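A single protein chain has been omitted; all remaining protein chains appear in their positions.
Order of writing sets the labels: A, B and C. Residues in every chain begin at 1.
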């Protein structure tokens, strides 16, 4: 055992995330018949609730699978071999979706971007405008890039499609934004929203889903990529309008409780809490950076993510050493750098079931781990976070 | 609420199945980093243990998904568009796999069978022998057909391949047999064994897996069906040698406990217990049938399943009415007839975490439900079950 | 391990009893401040709800302790050294309370009774009438004698006090009746009702309580038995009006859920369900007795308990052997004979979270255990129970 065994593990990896006890308990449910009326009542209520969280009145398909399953399901249901996707580069995850699309037989065109500055909207607009033949069938955007800690302005992407008159489907990965960062599927004209259970919805890993617009449903009818497990048409023949095979009931007992918690706090309340805890984290990191210390990876202030902060190590210092100290001495689990960022970046997840002392305990452990590894930094980032939290009020709760 | 709310629900649907409290508790685990050494230690031990349950020393791939995901994963990893599969008809599930294969762009040839008598091995042998060009790339057999309550003799199918010198891959669905009915992947020359978490492994729904032989791995290399989420080659690049995307940690905490329970009882002990409870069930059904009552659906005595018993209603009587009474008056959840068997058959699942009073309480409720619906039957099936259980000893436990 | 390890243990010991999953989950609560408003809200609601179950609008004192703690608490709060109690003999538990009273320095007079026929009300009336000096300060009645399976008619005891004009306090042990058998503290003029968490309230063991009338409170003021941990006067100085020392919060999270379940079913619904399952049990036992088999211990039909049935073995046969078989072969835990009934009686608890298949599975195991031990009996008791349950309807649920 590497991790010291006492006290609660502080899980500050950006997903999966902290699960409230009440959700873990709710998921611990004896088996029931997924076709029984008793279960269907809960199931249907969950579907209505999850649509409210997605901000849609259109279609919703669930899968037993992780977030990647939902991406794959969306692609195979919407497209045909050789169709071209415009992939907006955001970081590790946009690269991953591009690779997936290629593996499924789709063509991809990427709008390249510097990972720290985050993509230039003009480049997106240019790519769309250049495609006068409308060979691009879908534009894929990761709302919140978990690898870099950047959030992309979805409404602006919609505008780019509208202004260029481009008919491509608008596909969005909301895996690490839903239930944390403002997301409005219908208002923002999103055709396909891909989400998972294990982040802002505060469930375990294993349930994922696609919100699909009417336009997406029309595209689906024409799609010829081979599919069965993920096939929406087959799903629509079933009572649950989702799932090929056994329905994973425990997730719905959990989702019911998750939706209750979210609605108790209200969605704007959830977003505001995430913003506040994220800003406290950023204040700490900005302070540490003073002394040639570690800095915010994302340099575009308008794109800083409220669900995860990626921290760039100073040259010559190893992010993994900091993570190891945090984990092995202080029982805090941080995220590592993904892909090319390995060793250069560590990530602080601040999404899901989180509050002030949890993030402060985490930031304190990070600051101690920097010191323990002789990483240069301006000490006292924790005080900046505290100052910010003491001066600002949590979002007003719904009455 | 349709189901009366007090006392434990008797879940006698043939899967998902009863989950021991200790497994539900183990799955209720706070989030950890799936890359941490602490988790990997548990993960690796689970993999070793599950291989022992499968009876293989070859390869194992996990998926976040239900059993259908594992079937699809196996097909897309082993075959290429247009490849032909020989599907041995067993019932609803073999039909379903055929449909899936077709949906994925494969060709299928079915060995037809009467669902009650169960397939004739001579027909299988004939189909293989006829394929002198070896255009059949894989033969798919459902070990235990959950819809009809029949178990197919896998070793005989292997012999058919060997005797005809047919090189087709041997694919087996062990979803409703593994951990209930004797299964030996390597001994029986199975190339691809498809299993899921929610039956004999006594977990919730959401983890599934493929055991793959070296021969299957060779076939995989040549496979060109599009894939990403299920792609074994991509999986082998990862530390877990499985999963594209997030690893669903809670299943492994549960699997660790499930394997502990299975090894405590021993695999032969597990099989013997299932056989004994199944036989008690059959004695009850055979007795009921005396009076033009409901009868065992499977008429071939050598094929009767030890994990599920399908009961055929007498002409003119509705299986769904019996199920409704059992559920709404007696808090017993039976399985219904699938596909063409809807209304004609009800099914008693007797797999997973089950013992004598559980099956007897279930059988008593069935007998009362028959009476309540004026279904003709010889009363006293319960006594036959009790007589059998009183006269036989449970399997000796390991010391 | 003596008990075979698979499937759910059927717990048919008459208390503690089966705990619904939802209550076990609710009790699994992280620690909170028992003085916090958040907890007090739950606490106060529990107190109101438990008073409704007790049928009182008067006083309620809780203790961290088992049922015996509540009896001791009641005695030390109501009486002074040398005070005389009239103890109505019902069986093992009335004897125990007498012994307790003596151990605390009280005098006791017992109304003797045959344990099988149950006490004669005339004898009670005679004892009260004889006490013209009113030296008897309290009359103690066990509502439901768990050792013998007999329920005493409390309203008749009240009438005996009224008719003889006797001013003694009326103390009742409702430990194994509350939440199972009709109980009305205020309507029946009970001054002191002693209850516990681990029977009809379906919680774990460790919370007990006294319902106290105004008359009891007046008696309390005069009481001089030494006390502190159980001292009501000290309790009334505290916010919780109960508990000396730490408040055991987990019981209140459980109690909240227990009250929800009870109110969902309604109290009359709870009583009717217990009566129905008890009657099924009695039909089985009466049938078994036909062949010089085991018989109902309680011979007075008006006194048969709806929460536990004591079964008297035929001469020369050992009840413990039957219990051992039930436990070690069939995973059913029966109650043994208490005190002088050891080896002569086994007991079937049928209280708490119980339904038809649970009791039928239990009865089937008992019948098989009788057979396995060559205990003479008329086989087929299980069928009598089934016939009764099939012919009668469960209590109508509240809308």
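What we mean here is this: a contact is a pair of C-beta atoms (placed from the backbone, for glycine too) under 8 Å apart; a residue touches a chain by one contact, two chains touch by 3 or more.
What you are looking at is a predicted structure, and each value in this text was computed from that prediction instead of being measured.
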Q) Considering the whole complex, which of C:72, C:89, C:279 or C:306 touches the chain not shown? A) C:72
Q: Please pick, from C:99, C:134 or C:238, the residue that touches the omitted chain in the full complex.
A: C:99
(Q) Using the touch definition from the top, which of C:46, C:247 or C:261 touches the missing chain? (A) C:247
Q: State which residues belonging to chain B touch the missing partner chain.
A: 21, 25-26, 28-30
Q: Spell out the interface residues on chain C facing the chain that's missing from view.
A: 1-3, 8-9, 11, 13, 15-19, 24-25, 27-33, 35-38, 63-69, 71-72, 81, 99-100, 103-105, 196, 198, 204-207, 225-229, 231, 234, 243-251, 327, 333, 336
Q: Name every residue on chain A in touch with the hidden partner chain.
A: 1, 4-8, 10, 18, 20, 261, 264-265, 273, 329-332, 353-358, 360-362, 364-365, 367-368, 371-372, 379-380, 382-383, 386, 389-390, 393-394, 397
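We take it that only the chains that are shown with their structure count from here on.
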Q: Take the average of all CA coordinates in chain A, do the same for chain B, and state the distance between these two points in whole angstrom.
A: 35
Q. Rounded to the nearest whole Å, what is the centre-to-centre distance of chain B and chain C, using the mean of the C-alpha atoms as each centre?
A. 45
Q) Counting in whole Å, what is the centre-to-centre distance of chain A and chain C, each centre being its mean C-alpha position? A) 54
Q) Which chain C residues sit where two or more other chains touch them? A) 21
